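Okay, here's the structure, questions in a sec.
For this depiction, one protein chain was excluded, whereas all remaining protein chains were kept in their positions.
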Amino acid sequence: MKNKLTPKNILFGLLVCCLPLLMYGVDRIALFLSGYDIYLGLPSGDYMLRIIVRACLYMLLAIGLNIVCGFTGLLDLGYVGFYLIGGYTAGLLMARLGVTYWVALPLAVLNGALWGLLRGAPTLRLTGDYFAIVTFGFAELLFRIVKNEQWLIGGPNGLVRDIPPPAIFGLTFNQNWHNYYHILILLAFVVFITYRLENSRVGRAWVAIREDEQAAESMGINVSRYKSLAFAVSAAIGGLGGAFIAQFQVNISAPFFEFWESILILCMVVLGGMGSIRGAMIGAAILGSLGEILRPGFIVPYQFGNARYLIFGIILILLMRFRPGGLILKKA
Amino acid sequence: MAQFLEQIINGLVLGGIYALIAVGYTMVYGIIQLINFAHGEIFMFGAYIALMLITVFGVPFWVALPLSMVLCAVLGMLMDLIAYRPLRDAPRLSALITAIGMSLALQNLARMIWSARPRQFPDETLPTIFLSQNAISLPGGATLPYRDVFIILLALVLMVALNRLIYLTKIGKAMRACAQNSVAANLMGIRTNRVIAITFIIGSALGAVAGVMVGLREVVTPTMGYYKGVAAFAAAVLGGIGNITGAMLGGIIIGLAEVFGAGYISSGYRLAIAYIIMIAVIVIRPSGLFGKSTGKRA
Partner (left out) sequence: MRNWLIGLLIVGFVSVLGCQPQDKNTSETQKAQKELKVAVAAPFTGNAAAFGEMIKRGAELKEKEINEAGGINGMKLTLLFEDDAGKDAEASLVAERIANNLQILAVVGHFNSSCSLAGKPIYQRAGIVELSPGSTNVTVCEGSDWTFRNLYRDDFQGKFIAQYIKKILTDLESVAVFFDNDDYGRGLRNAFVAEAERIGLNLVASEAYDRDNTDFKAQLTSIKAKGPDAIFISGLYSEAGLIVKQARETGITAQFFGADGVDSPDFLTIAGSSAEGTYLTTPFTFGAADAKAQQMAANFENLHGVAPDTWAALTYDAVGMIADALEKTYNSEASVADNRKAIRDHLASLDTPEEGYNGVTGLTYFDLNGDTVNKPAYVKIVKDGQFTAADQQLRELD
């Protein structure tokens, strides 16, 4: 990664840093222009920020999934399982035990990593389709457990409710722009870590495993160890995303962690090009906000909820057929 | 005891349905090593096509059923032609993702066309034998509708027929050859693409029958292929993927396990039982209960 202080980069950095201010600024201009007389239909700053925060969260998750799917070349269909574990770990700790977010967050990450290892151990030998199926089954099982075990997730209705916002020195962070900077820091951290990993011994070992497991083994790479590491890091990032969504949404319940969420994240990774961090982020930015961008303008709005996944499906098929490397062309 | 017997019958009927779907998975996997996720959607389309033929076009049931089989066979063949064939030499991951995309697209297409609302075959359009009041009375007040008997018998007959097809006919031989080594089969003058297309056709037609049967017994919804498909896939894995007899036995075992798990252990985990069996089989014995242990199962 070569970083240069070109005007383009400076502008981009400034944009990222001032995005909330920019959004609120646009908001005010829109207000001024419309003067309440005409409804411009422009989304408000808070609404746009929320979309952006969600897109950033998806970026984080896509980067996490990309470690297993892109770097080690294994199809993980149950990534949402770690997201769920992170969400419930943080949510339960905060809402039930009153643990502060700053403690719950690392615990959620650790718990995610732990489950990544637990799931990884029996699947180390598996490749391809069988790995995909086991991961799928794993996430579905977790989903069922969350739905069934009331003693664990408590409440009369299988919800973790009223998760308090993070607070420090009497300041609580529950505004959208708080969440924006919050996810931005987490995202920057994750991007940094994964870039470092990708360009290290570990990253090269992963790619070697992806290209040819047996050859990698014979070159002296400890395949099991590097695979386990990939599972753990990937799952830890999932847990991180879960902890964030818990405080972001305030109430979480099982439907957040449906199987389709896994597929959505997979679509993001595939769209951007598997094995590319930047690709995963761009894929997540596109698919994570597409639904909301199309919401006001779509001709048959009520059908769109269904059309969305139809379009995702077609995107997957077409990409695999014509651009298997994703939109961001990087040798896969 | 009466309860136990009834549960066995429930399990057998469910297992028969799973077996019919599982065959589609296992045949395709046996030949091109691809989990055709969209097979469950073919099954769902089978039910919808028959339903539309009957309710919209007024086609009698006994015409609608084979017609739906034919249309689904075409759909399956097209799916192979458009989505899977171009990827024959691509990495396996690409084909797998395509299959997921196909499943996603078809399921939501159905939701757009027919909405998520469950639909039923109207009673008056069905042959009287399929109505739920026409049933064998069992001790204990339960009834076994002829429809369910038909499902089990049909599953049996089709299984035997399929088995004969594979072991006694020329095309069956070609299929087995492709399953063992498609490159070598190609060199021997077998047109592998045609054999694969025929595999898709047979699997899809059987899936359509199963879809119509489930539609008769339960309801037709856009997600029916997904849920039944996952259980059927578990059955295929359990029977040793690629093994047709195994798929059938696997279907029956999964059906029974699901019913007994729900009836005696915990009903909240009913759908999870298939997953648990599937994971256990893959992790402990990837070749399945009835599969040959070839050592390399990827």
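All chains are identified by letter, namely A and B, in their written order; residue positions are counted from 1 within each chain.
By definition in this document, contacts are C-beta pairs under 8 Å (C-beta built on N, C-alpha and C of every residue); 3 or more make two chains touch, one makes a residue touch a chain.
Since we're looking at a predicted model, the values are computed, not measured.
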{"item": "Interface partners of the hidden chain - shown chains only, full complex considered", "value": "A, B"}
{"item": "Candidate in contact with the missing chain, chosen from B:L53, B:L96 or B:V214", "value": "B:V214"}
{"item": "Sole contact to the chain not displayed, among B:L14, B:A38, B:I152 or B:A232", "value": "B:L14"}
{"item": "Residue among A:T100, A:N174 or A:S200 that touches the chain left out of view", "value": "A:N174"}
{"item": "Hidden partner interface residues of chain B, rising order", "value": "2-3, 6-7, 10-11, 14, 115-118, 120, 123, 132, 135, 138, 140-143, 145, 214, 217-219, 221, 223-224, 226-227, 258-260, 262-264, 266-268, 270-271"}
{"item": "Interface residues of chain A (partner: the chain not displayed)", "value": "7-8, 10-11, 14-15, 18, 20-29, 31, 35-37, 39, 43-47, 50-51, 54, 147-148, 150, 155-159, 161-162, 174-176, 249-256, 292, 295, 301-306"}
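Just so it is clear, only the chains that are shown with their structure count from here on.
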{"item": "Geometric centre distance via CA averages, chain B-chain A, whole Å", "value": "34"}
{"item": "For the chain A and chain B complex, residues of the former touching the latter", "value": "73, 75, 77, 122-123, 126-130, 132-134, 137-138, 140-141, 144, 147-148, 263, 266, 270, 274, 303, 306-310, 312-317, 320-321, 324"}
{"item": "Partner chain A, residues of chain B touching it in the complex", "value": "29, 33-35, 83, 86-87, 90-98, 100-109, 111-112, 116, 230, 233, 237, 266, 268-269, 271-272, 275-276, 278-279, 282-283, 286, 297-298"}
